[in-house]
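Only one protein chain is missing; all other protein chains are in place.
Let's look at subunit A:
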Amino acid sequence: MAHGGGARQVKLDRESELRIEVGNDAPLKLRLLNGTAEIFGTELPPDFWLTFPPRLKFAVFTWNGATIEMDGSTETDYTADETPNISYVNVHAVLEERRHRAKPLPPDDPNSQGPRVIVVGPTDSGKSTLSKMLLSWAAKKGWKPTFVDLDIGQGAITIPGCIAATPIEMPIDPVEGIPLDIPLVYFYGHTTPSNNVDLYKVLVKELAQVVERQISGNAESRASGMVINTMGWIEGQGYELLLHAIDTFNANVVLVLGQEKLWSMIRNVLKNKPGVDVVKLQKSGGVVSRNAKFRQKSRSHRIREYFYGLANDLSPHSNIANFSDFSVFRIGGGPQAPRSALPIGAEPAADPLRLAPVNINRDLLHTILAVSFAKEPDQIISSNVAGFVFVTDVDIQRKTITYLAPSAGELPSKYLIAGTVTWLET
């Protein structure tokens, strides 16, 4: 399975795939020698070496057979001939028909809305992979679907702890991932929604409103529709949040991956809602389950990627600022009344949407702060963010804060949002 390196060829039969995990230390080079093949819906150029960074997991799939050449070491590489890709591409074909149906219709026609697909399922069921496939196939056919990522745990668009949306205009680059040219990003600040369920809902609603406004004004976007990726939390409150997302984005196609129970639950809830399809799909055998440690590691990589780029090709800038240059806020939480000060039996309850100023002190060390576009503090919750800074030092004596920013120059705003996302630069 693992391979130490050296060039070798792999012949793939029709409808089979080569599943690869790049080795830990060096990139892997790969090219398509003959036939046609795709990586999560994005076709490979013929006879062209592509370089995949260490640890990347991906699969090269072929509809009609292909020969692949690899050069470099892998942690894992094996060929699998059972994939759910046929049902995935058939889903794409139905979505495609709906886009064609929607395009010529006037906006007031109920069918003028292209497919709004929401992908749900437990963790490690391949949700983000299926999302990418559907987006890439749609973009290949010239559509401009909007990708909405509600997965605060991993974050396919930007760092963990955020929800975001971006229009997709071309198949997703198998190496670089979702393009970061124009993402619309909201900072939730935690990697699990249970920290502040209300805030999560508010942000999902904000994001949905903005996307709705963009889509409604543009026939191309409207017909292209959306693909919405969700969290793997499907029990209890997580399930409520899924229903909330389906409702808020007016999803009309719910794709349920890898869990019969979830499918029947959602189908039952939505059976009275006309025009919503709940479709059950198999998960791919190529999906590897990741433990908590792996998830933590991959979050850390995502943050590193934000500042330094996937292949260390970006240069962030370190800056020093005075405490007075910024106002840092935290949403929800805040100082709570001690239990002893409350009437007997009462639980301390903080307003989950309360905006609390944060004193700059050593507690902020190694945290990620989001830079809000808000003009006034009371707009912070409803504002998208310009990006993130990483606090590398806090000097209480001098009242200065040292931070890493993605680029040089002043921050776009003085309002920063703190959460619980931390990072240890490695």
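What we mean here is this: a contact is a pair of C-beta atoms (placed from the backbone, for glycine too) under 8 Å apart; a residue touches a chain by one contact, two chains touch by 3 or more; residues count from 1.
Here, contacts and distances are computed from a predicted model.
Given the options "Mitochondrial inner membrane protease subunit 2", "Replication protein A 32 kDa subunit B isoform X1", "DNA 5'-3' helicase" or "C2H2-type domain-containing protein", say which is the protein name UniProt records for the missing chain.
Listed in its UniProt record, the absent chain's protein name reads "C2H2-type domain-containing protein".
Using the touch definition from the top, which of A:Tyr306, A:Phe326, A:Phe390 or A:Tyr415 touches the missing chain?
That would be A:Tyr306, which touches the missing chain.
Tell me which residue among A:Gly5, A:Pro46, A:Gly285 or A:Pro357 touches the hidden chain in the full complex.
With A:Gly5, A:Pro46, A:Gly285 or A:Pro357 as choices, the missing chain is touched by A:Pro46.
Touching the absent chain in the whole complex: find that residue among A:Gln9, A:Ser194, A:Asn218 or A:Asn322.
Checking the options A:Gln9, A:Ser194, A:Asn218 or A:Asn322, the one contacting the hidden chain is A:Asn218.
Taking the full complex into account, find the residue in A:Gly23, A:Gly126, A:Gly155 or A:Pro171 that is in contact with the omitted chain.
The missing chain is touched by A:Pro171.
Return the single residue from A:Asp71, A:Asp325 or A:Asp393 that touches the missing chain.
Of these options, the touching residue for the absent chain is A:Asp71.
Which subunit A residues would touch the chain omitted from the figure, given the whole complex?
Residues 15, 29, 34-36, 42-51, 63-67, 71, 86-87, 89-94, 96-98, 101, 137, 140-142, 144, 158, 167, 169-171, 173, 175, 180-185, 210, 213-214, 217-218, 220-221, 224, 253, 277, 279, 281, 306-307, 309, 313-317, 371, 373, 383-387, 406-409, 412 of subunit A touch the chain absent from view.
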